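One structure below.
The complex is shown incomplete by one protein chain, all other protein chains being positioned as in the whole.
Going in written order, the chains are labelled A and B, and every chain counts its residues from 1.
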Amino acid sequence: MKGKNWSALVVVVVMLTVALSGCVTPSAPAQPAAPKLPESIVIGSLEPLTGAHAVFGTEAKIGTEIAVDHINAAGGIKSLNGLKLKLVTEDAGENADSAKLGAESIISKHHPVAILGLYISRMTIAASEVTEREKVILVADALVDSVTTSGRQYLFRPAPKASQHGASAVQFVVDSAKKAGLDFTKVAILNEDSSFGRSNATGAMDAALNNGLTIVYQKEYPYDITDASSIVADIAAAKADFVVHCPYFTDAILFAKTFRETGNIPKFIVGMGASGYTDPESIQALGETAEYYANTFSYNPAKKTPQNEKFVADFKAKTGHIPTEAAGMNYYAAWVLKEALELSGQMFPTDPLNPDNLRQAFLKLDLTSGPAVETYPGDHIAFTPTGDNPDAKAVVLQVIKGEPRIVWPLEDAEVEAIFPRPDATR
Amino acid sequence: MENIIQNLLNGALMGCIYALIALGLSIVFGVMNVVNFAHGEFVMLSMYFTFAAGAYWVLDAVTTPLITFPLLFLFGWLTYYLLIDRTLRYRYVTQIAVTVGLAILLRAIAQMIWQAQPRALPYSMIQGNIQIGGINILTSRLIAAAVSVVAIFLVYLFLMKTWPGRAIRAASDDLDAASLAGVNYRQTYALSFGLGTALTALAGGLLMTFQQVDPTMGLRFGLLSWCVLALAGLGSVPGLLISGVIVGGAEALAMSVWDPRSRLLAVYLIFILVLWLRPRGLFGRK
Partner (left out) sequence: MNTKQRTIKMLPLLVGLVVALIVPLIVGKNQYNMVLVTTVLFYGVLATAWNIIGGMAGQLDLAAWAYLGLGAFTSGTLLLRWNVTPWLGMILGGLVAAGFAALVGYPLFRFGVKEVWYALSSAALVEVLRVAFLMWDEVGGPVERYLPFHRASWYHMRFASYVPYYYIVLGLLLIALFVNYRISRSKLGYYLLALGESEDAAEVIGVDARACKLKALMIYAFIVGATGAVYACLFGFIHPSFFNTAQSTEVAILGIIGGMGIVYGPLLAAIILVSGREFMRANLGSSLESLYLAIYAVVLIVIALFRPQGIAPLFRKAYDWLLSRVVGERYAA
C-alpha cells in the first residue's frame, strides 16, 4: 500500500525537530543602550577552511589570530577601558551557500561586531547579504573590484583591489625596462577564468594600453588544467617580450615548471594578484625554479617596521614560513578594525559598538602611523564611502636566491630587481 | 601551422599519461566490472605518496614508483577487502555510493594530513626538451609516454598470457562459474583491484615531475579517465593508448585554436558523442 509511505513522515518530523533543537542556540539578550560594555569585544574570522580554497582561508585565520593576540597584549581597545578582543572562527566551506550558512551561523552563535573574511569574492558577496542585514561590519580580504561596487554599507576592504594589482604588475615591468634601457613593447596577458582573474587582467590591459604597449596574446584558462605546454607554446609563438599572468594558485607551479621545461622563457614573467609565484608555499614547492619570478602582493612582508618584524617573527614561529598574502591582509585588517574601535570609543562613548557608529568611525579613519600602517602596503589608510582605500598599493615581490624580496615600488624596494631574467631564452 | 603541430604533439604525449591513468580503471571496471568513482582520488593519493617519498628520501619523482607501487597495491588490496568485496553482488548503484563516499573520505584525509597547500617536488632530472626542426619535444612527456606504452603492453600480456590474468578475466565473465572451476574469486579480485590501484603509482610519479598535488587533484582525473575508457571501449587495453592520444590531442587543439577555457568542453563533448554513436567505444570487444 503506497499510502503507508507517508507514515514515515512523522519520523521525519521528529528528526527535524531533534536536529533543530540541537542547533538552536540561546539568543543573546538585546544590547542595552546604556554604555554598559560587554566583557570582551567579539570579532569573527569567517574563512574557507575546507575545500578548494582552504589553503588561503587557513593562512588568513592564522594571520587574524596573531593580530588579535598582539592587540590584546598591547592593552586591547584603550578608549574602551582596555577592553580585549575575543576571536571566534568558522568554516565558510567552498560555495556561496556554505558561505552564507557560515555567516548566519557565526552571527547567531557569537554576535560578533565585525567579521573578517572570506577571501573568495563570490563567497564574500553572498555572506555580505547576511552581514548587511544583521548590520555586522565585514572587513573583506577579497580583492575582486565588484566586491565594493554592489552597494554594501557595512563592508570595508583595506587591501588594494584586483585591478590595482594588474596595473601595478604592468607598471613595474615598464619602470624596470626603462631603468634597464630595454625596449619592451609586446605583452602577453594571461589569467585564470574567474572574476578575480578577469579583474586583474582588466587592470593590466588598461595599464598596458596607457603605456602604449601592444597586447600580442590575451587568453583566459581554467585553473584546473593538467598541462600548460600548449599555452606556453602559444605565448612563445606570439613573441611576447614579457608575460603578465594571474594564476589561481597551484597552476603557478605548473606554469613555472613548464616555462622552464619547454625552454621558452620570456624576458620577464610577472604574476598579478594575490598569491601565485612568490608565495612561500609556491617557492617551497618550486625550489630553484621559482628564481626571478615576480608577483604583486597585497602585503609587504619585508616592510622594515617594528610591528611588521614582530608579526613576521611570530608567524614564522607558528608556521615555519613567512606570512602569505592572506595572512598579511588579515593581520593589518584586524589592526584597522582595532583603530576603528578606538575611534568609535572616542566619538561615541555611550554606544561605541553600535554598527552604525562603528561604520561612522571607519569612514572617519585617517591613519598615517601605528601598527596598522606599519604592516600596510601604503602609508595612508582612509576609506571612501564605498569601502575602498584608494591609497592602497600593491607591491611587487621577486624571488631572489629563494627569498621573496620587495623590488617595487622603487621607493620601498629592499633590493634592485633582477631584470630582465638572466635565464631568458627569447 | 608549426604551432598546431607543436600543440598536437604536446597533447598527444600528455594523452599517453591519460591512458596510463585510465589503465588502472580499465582493469577495475573493464575487467572486474567494478564501478569506481574514486579513481581520481587514487591518483591524488599516489601523487601525495610520491611527494612524501620524494621529500623524505630526497628522491627524484621519477624513481618513486619503486616505493609507492607496493604501497598503493597494499592500499588497493585492503580497500577491496574492506569495501569493494561487499558490493560485488549489489547493483552498480551501491558501488557508486560507496566509492563516492570513499572519494570524499580520501579528500578529507588528504587535507588533514597534508593540509590544503599544494605540494610539489623539485625540478626532475627527466625534465628538459629536445629540439627537432622547429618542434620542441618535452623529455618528461616523452619518457612518460614511453612508460605508458610499456606499462600498457605489460598489463596486456599479464591479462592474456599469465595464469592470474586469465583467472581475473574468467572471474569477471562469470563469478559463479569461476568459483566452481576452482578460481578463488576473492583473492583474484583483490589482486586485480590492488593492481589497478598500484598502476596509478606510475602515473602519479610521472605527473609529479611537472605537476603539483593538492587535495582536490582527484577531481581533475576522475571523469577524465572514464572518458578515455569510454572512448577505448571495454576490454581493449591497447585501445586506451589511442583514445588517450585522441583526448589529449583534442584538448590541446581546443586550447590553442579556440580558447584555453574550452578544454573540458572538447573532451566531454567527444565523450558524450561517443556514448551516443558508438557505445562500445572505438575498440570495444562486445
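Following the convention adopted for this analysis, a residue touches a chain if its C-beta (ideal position, glycine included) is under 8 Å from a C-beta of that chain, and two chains touch if they have at least 3 such contacts.
Everything numeric in this text was worked out from a predicted model, so none of it was measured.
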item: Which residue of B:L78, B:I96 or B:I242 touches the chain not shown here; value: B:I96
item: Among A:G63, A:G76 or A:G93, the residue in touch with the chain that has been omitted; value: A:G93
item: Residue of B:L74, B:A108, B:M160 or B:V257 touching the missing chain in the full complex; value: B:A108
item: On subunit B, residues whose C-beta touches the chain left out of the figure; value: 29, 35, 37, 83, 86-87, 90-94, 96-98, 100-102, 104-105, 107-109, 111-112, 219, 223, 226-227, 230, 259, 261-265, 268-269, 271-272, 275-277, 279
item: Residues in subunit A touching the chain absent from view; value: 1-13, 15-17, 19-20, 22-25, 27, 49-50, 54, 58, 61, 89-91, 93, 95-98, 100-102, 104-105, 107-109, 121-122, 125-126, 129-130, 132-134, 144, 146, 150-151, 193-195, 197-199, 220, 222
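Just so it is clear, only the chains that are shown with their structure count from here on.
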item: CA centroid of subunit A to CA centroid of subunit B, Å; value: 36
item: Contacting residues of subunit A [partner subunit B, same complex]; value: 50-55, 57-58, 193, 219-222, 224-227, 229-231, 233-234, 237, 249-250, 253-254, 257-258, 260-264, 281-282, 285-289
item: Subunit B to subunit A touching residues, read off their complex; value: 3, 6-7, 10-11, 14, 111, 115-120, 122-123, 127-129, 136, 138-141, 210-212, 214-216, 219-221, 224, 248, 251-252, 255-256, 259-261, 263-264
